[in-house]
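Shown here: the complex without one of its protein chains, the others still in place.
Chain lettering (A and B) follows the sequence in which the chains are written, and residue indices restart at 1 in each chain.
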Amino acid sequence: MNEKKKGKISIVKILIYAFFVIMSVIYLAPLLWVFSVSFKTNGEIFTDPFALPESLFIDNYVFSWTAGKLGIAMMNSFFVCVITLLLSMFLGSTVSFAIGRMKWKLSGFVMVYFMMGMMIPVHCVLIPLFTRFAKVGLSNNLWGLILPYLTFSLPTTIFIMTGFFKSLPNELVESACIDGCSIYQIFAQICLPLSKTGLFVTGLMTFVANWNELLLAMVFISDDTKKTLPVSLSKFVGPYNTNYSQMFAAIVIAIVPTIIVYCAFSNQIVEGLTAGAVKG
Amino acid sequence: MKKKVLSILLTVAMTASLLAGCGSAGSGAANSGAADAGAADSAAADAGSTGDAAASGDVEEITWMFWDDLEATEDLISKGYKEVIDRFNQDYAGKYHVTPVTTNLEEYYTKLNALVASGEAPDVFIVSPGPNLTTYVEPGVAADLTPYLDADWKGSFSSDAVFAQQTYDGKIYAVPLNIAAACVFYNKEMFEEAGAAVPKTWDELIDACEKIKAKGHTPITISAGTAWCLSMLAGYLCDREGVDLKKIDSGEESWNNPKTLDAANKMIELSQYFQPTAAGDTNDVATAGLYNGEAAILIQGSWAIGQINGENPDFEQKCGVFQFPEIPGGNDPNRVIAKSDSLAMSATTKHPEASIALMKYFTDDTAQKYTAEVGGKIPVTNVQYDATKAPAQLADVMDIFSNASSTFGFYNESLFSTEAGSTFDDNMVAIYLGEKTPEQAFDDLDAWYAANKK
Partner (left out) sequence: MEKLLRDKKAIAVFVLPAFILFTLILFVPICQSVYYSFCDYDALTSPKFVGLKNYQNLIVDDTMKIAVKNSLFFLIYSCVTQLVMGLILAGLLTNIEKGRNVFKNIIYLPCVLSSAALGLLWMFIFSPKLGINQILAKFGMQGPLWLMDIKGYITLPMWVIAFVALWQYVGQSMMLYMAQISGISKSLYEASYIDGCNKVKSFWHITLPLIKPMVGTAMSLNAIGSLKFFDLIFNMTEGGPNHKTEVLATHLYQQGFKYFKYGYASAIGTVLLILCLIMTFVINKLFQSENYEM
């Protein structure tokens, strides 16, 4: 009886594993394909897109990186994302601390006000922001991206960080009070360090979302030397002809850094992201 | 209470300074607001990399806006423009300096409009004639160039006719740089093999397609994935049928009329000779179909010459060109679709001399010679160029162009707005895909005009 049951379970297990192996192929094959095509010449791509490249033709990469300005684009993306990340961590956690730990009448209202941002798509503010930024010199300016990125990162940050601050034990704050700490010290020296996980999570989410953002960057930036990575990709699709091989190299350049970071931190990222979501 | 107010003020001040910091750190254009602020900014960036003499305050800085990346481009005409810019900056070093502002074609007008709206319009910018140019002429964004042209410039152009699409009420608002004509490119070998003659009339075209098809080749390669390519064919058919586009666009005639319906039915008849993937193929793929010897006929603008010869140099000698065939009983068969790139000058520029000097560089002999010999487009001046250096097909195109009785624009660039043009394109594709009958499509166009034309 027992034997039979074990046998049955292992068949189910094998089926489950087979299912996940197939899933993995569906997930990895497109990425491996683009990697292989990116080393081909335009001619090779059209004759047999699925054969392995005959030789490693790295000119595609050199061209995309230099003439295609992907190098500059990557620096721009990095600049925008890091600044947004730092500002959103700072501004988000101060608000969350005030909402999560301090006692004031309007805290509920302010929380709802910020949470509204989660429901509002960026498209709805695109035109007013575009026209106004053009007037104050913020269009075609990386700060013109940072401000809306920051704004749209705040709701998630506040959502998650408020959860973290609320879950901190009361005794800590109380003993700090008795020691004569000011409220700013309680925030910066006691509560913030204890919510490091939360900061890490929100930081990651902010970074990933802004690193990949296309619409705002496309509308607000016109200067080639100020474009971010997702926008620069579309440059290879020309009106009269498309340079396929360089396009593929550009796709690889755009996704490889994220893949590397993901592989290095995958467990923290995955645990962190879910921890954050569940906390809320 | 006082404390509370104070703290609020403090926070406001903090935020305000944060915002202000953003504005000034970014471009420096926030306060000065003038068009040259942006220019000075980019010039400063430029000076760092090229070591130009921009640091001395005497150099007049201008900007030139263009729809292709001058560094990354493969397009021969764009490469020629880069040479013009470099030559200008070299010759005028210490006096004038131009900085190109480039985008891709897709975003070009978005960016241009944003700059115009913020008072930072580029001094000189490229624009397509037709509704696009009209949007800049009507609100006074583009400057009247007639005085400059009349002074000592106009004489170098091949004829006054080149300004036809740039003239509003007798005033010229943009200068054409080159002309491309839409023609029919064909594979001479395939025609010979099939025993087909170069068609002069509609029936001969059908006959040639039939013979080529019998030999097992695809007669026509075309792109419906890139809508304007199919729309170009529809435009030719309509014009050959004698459609009066001006009357339709102004509302005197309706889209749904016997001539447009005939044209649409001819397009459907011809579509049986298209390559099977025409619906999904992009412009590139369709053009590749000709130079890779997969199909015999491509209806395309002469800008494709550079691409064809560049991708497959062996094809240059096999490639013939003919005029779009006549439809007996229809319109004058010597009319040609032509398209020019044009330059306009901002009406608010602070440096009109520098801007005009730059524009003259685009139409001088060196630039125009390049246009013909390398770019494969028709020059706008009477420049003498070496025909043996120019692509083989250009001679045929020049022939067709100089024998043309008159030219007309792309249909989608001849209507009252860009959106009207796209709507026309979309409906032509819908007819080809069999999604709409010609009657439905033209009724829809009429309905769209009724709803959108003011």
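Operating definition for what follows: contacts are C-beta pairs under 8 Å (C-beta built on N, C-alpha and C of every residue); 3 or more make two chains touch, one makes a residue touch a chain.
Just so you know, these numbers come straight off a predicted model, no measurement behind them.
*Asks:* For the unseen chain, which displayed partners does it touch in the full complex?
*Replies:* Counting the whole assembly, the omitted chain is in touch with A, B.
*Asks:* Just to verify: which one of B:T135, B:S231 or B:T363 makes contact with the chain not shown?
*Replies:* Reading the full complex, the residue touching the unseen chain is B:T135.
*Asks:* Given that one chain is not shown, which residue among A:L28, A:I58 or A:M75 touches it?
*Replies:* The missing chain is touched by A:L28.
*Asks:* Which of these touches the unseen chain: A:F39, A:F63, A:F114 or A:F164?
*Replies:* Once the missing chain is taken into account, the touching residue is A:F114.
*Asks:* Which chain B residues touch the hidden chain?
*Replies:* These residues of chain B touch the chain that is not shown: 3-4, 7-8, 10-12, 14-15, 18-19, 107, 109-110, 113-114, 116-117, 135, 139, 141, 224-225, 227, 277, 279-281, 285, 417-419, 426, 429-430, 433, 435, 444, 451.
*Asks:* Which parts of chain A are in contact with the chain that was left out?
*Replies:* Within chain A, the residues that touch the unshown chain are 13, 16-17, 19-20, 23-24, 26-28, 30-31, 33-34, 45-46, 48-50, 91-92, 94-95, 97-99, 101-104, 110, 113-114, 116-129, 131-132, 147-148, 150-152, 154, 158, 173-174, 177, 182-184, 186-187, 208, 211-212, 214-215, 219, 229-231, 233-234, 237, 244, 247-248, 251, 254-255, 258-259, 262, 266-267, 269-270, 273-275, 277-278, 280.
Note that only the chains that are shown with their structure count from here on.
*Asks:* In angstrom, rounded to a whole number, how far apart do the mean CA points of chain A and chain B lie?
*Replies:* Those two chain centres are 38 Å apart.
*Asks:* Per the contact definition, I'd like the list of chain B residues that touch chain A in the complex.
*Replies:* 19, 22-23, 25-31, 33, 42, 45, 67-69, 71-75, 101-107, 110-111, 114-115, 117-118, 282-284, 287-288, 303-304, 307
*Asks:* Using the touch definition up top, name the residues of chain A that touch chain B in the complex.
*Replies:* 46, 63, 67-69, 130-131, 134-144, 146-147, 218-219, 222-225, 234-235, 237-243
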